[in-house]
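To keep things clear, I will list the structure first and then write my remarks on it.
Apart from one protein chain that is not included, each protein chain of the complex appears where it belongs.
Labels for the chains are A and B, by order of writing; each one numbers its residues from 1.
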Amino acid sequence: MMSALTARISRQKQPKPTWRPPGASTIGQKLAAGFLLLVVFVAIFAQQIAPHDPNGQSLARRLQPPIWEGGTLEFILGTDELGRDVLTRIMYGAQTSISIGIVVVLITMVVGTTLGIIAGYVRGRFDTVLMWICDVVLSLPGLLLSAVLVFVLGASATTVIIALSIEGWLVYCRMARGMVLTVRSTAYIDATRTIGTPPIRVLVRHVLPNIAPPIVTLATLEFARVVLAEAALSFLGFGIQPPLVSWGLMINSGGDYLTIAWWLITLPGLVLTITVLSANVVSDWLRQLTDPLAQAVSAR
Amino acid sequence: MSGNILEVRSLATSFATARGPVLAVRDVSFDIGVGEIVGLVGESGSGKTATAQSVMQLLPSHATVTGSIQFGGRDLAALDRQQLRGVRGREISMIFQDPMTSLNPVLTIGTQFLDVLRAHGTVTRAAARSRGVELLGLVGIPEPALRMQQYPHQMSGGMRQRALIALALANEPRLLIADEPTTALDVTVQAGILRLLVELRDRIGMSILLVTHDLGVVSETCDRVLVMYGGRLVEAGIVRSVLRAPRHPYTAALLSSSIPVDVARSERLVTIDSSADDLHNPFVGCAFNPPCSAEEHTHD
Partner (left out) sequence: MFRFIARRLLFAVLVIVAVQVIVFAITHALGSPARLMLPATASAEQVALLDSQLGYDRPWWEQLVELLLGSIVGDFGTSYWQNVPAGGVVFSRLPATLALVGLSMALAIAVSVPLGVLAAMRRGTTWDKTIVTISLVGVSMPAFWIGYLLIILFSVQLGWLPTSGYGTPAHYVLPVITLAALPIGRLTQIVRSSMLGEVGQQYMLVGSSLGLKPVTRIYKHALKNASIPILTMTGWEISRLISGFTVLVEVVFSWPGIGQLAVQAIEHRDVPLLVASVTVVAGLIVVLNLLLDVAYSLLDPRIRTAPTARRTSKEKEPA
């Protein structure tokens, strides 16, 4: 009787589960990760692999279109208003944008997380004040204030990093503090306190491993945001200045030639978008991998 | 004419999970007569809730239900979505375990009545309101007109459960499935709810399938009882006879493990030496197999 039933059930069309086993990734996610690696590679080795000098001007060959619109193989993505090779500039732009992104993310992650952990541990007035600061500053117009700061200090890569870092650490602080509070209130932490484990050990053994995945996930998301923010600042003229190259800057100068040289805007913007998109996708992927709740949900 | 309002034959329910199908309900058959209160008893994991929800076809999409569920001349298992919606809340209703989360928190009780009544027919707001007041009064809620304007969070747990019963009764169903309706409530409140259910059966002749893990509840309110273990029905019969002379070793064990009032402090409590079966590897044969202490027994 039982086996007949089991047989009937297994013959019954099983509902198609809409889950992916946790840990498996889609092709989109793999592509995104791959693209990011590519961009980072280019950023590191721009000097070695770029075909031309990013600032090499030549009025004779200005505004050449990319190869599929009648351009030459030598300047495969065309040239800009000063005759500089677009592909080379995109590569050097990657160098600038990626390195600024990474530096800012590292600084903000370390500072923000540390402050957040302290706030979560110490509580009291420090915590209250810190959270108020976070709330207020997060409500401020970030782009404009960064622009003002860069303007006052003088535009350069360093000042851009400073400006972006000042508003960047807040999110880590919030998250780290929240996680510390959650972990603190779990029963097993109380148990460690009862046993007498020193706080540092609790911190390293219990708190940090719990905090690390969401912080790292947040960091990738922030990386995307910082790259966009730097591009925006440079676009407005309050960021990277020549002779350094930035994608935002390229789009800015390309704006004047929008009617006749669309590639000056489209191509750097495309690379920028795909980079940011890849970072967003990877961040989502990391969240899926590390968040146990998401894992359980994806198994349904 | 059989006088049965519900006839379930060979009901089997399996869930698709990451580790393969889980057979939660195996070959369960039972009847519920008109005006009968039938108790469905079992421990956690025995499959009683799955059974109850299978009757109403309320399971999530990764569940498969086979077998026949004859109700009012139709097989519920063969109905489509539209037809099922017509049955639910109208001919069969269900009340659930947790009254605190079962009501929509942002809508007034009155609105929820309106929705239920409008789901199965056209009513004016005024008519819905008066019907709602009438129903709330029927289930023993004082000041029903006031309650209609209130939100769930303004009512206590017991009152919410009564309101839910009222909603379930709004369209005068013939069968009410109550899945552990009192488990989440205070003992004193429990008694009131149970008394209400029996009263409803007496007054309007409604049949009730009462799912519970509490044999005391069964003995107080039910006419017949079905005992489930490991997804199977191991015993069925009139309450008095089952409780006095159980035929299945599990039922006997359940009965003897309930703590009598006069137990001496030094006596050891009787426990059932089993754990819920690993439903991934369904046991062929008696579900109670390893701990079965009787040499030979028969069961349905």
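Here is the rule we use: a contact is a pair of C-beta atoms (placed from the backbone, for glycine too) under 8 Å apart; a residue touches a chain by one contact, two chains touch by 3 or more.
Values in this document were obtained by computation on a predicted structure and should not be read as measured data.
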{"item": "Given A:Gly78, A:Gly142 or A:Pro214, the one touching the chain that is not displayed", "value": "A:Gly142"}
{"item": "Option touching the unshown chain, where A:Ile107, A:Leu181, A:Leu208 or A:Leu236 are the choices", "value": "A:Leu236"}
{"item": "Chain B, residues in touch with the chain not shown (by the definition above)", "value": "56, 58, 85-90, 93-94, 96, 98, 101-108, 115-116, 118-120, 140-142, 151, 153-159, 162, 164, 167-168, 170-171, 186, 188-189, 191-192"}
{"item": "Contacts of chain A with the absent chain, listed as residue ranges", "value": "18, 28, 135-145, 147-149, 151-153, 224, 228-229, 231-232, 235-238, 248, 251, 254-255, 258-259, 262, 265-266, 269, 272-274, 276-277, 280-281, 284"}
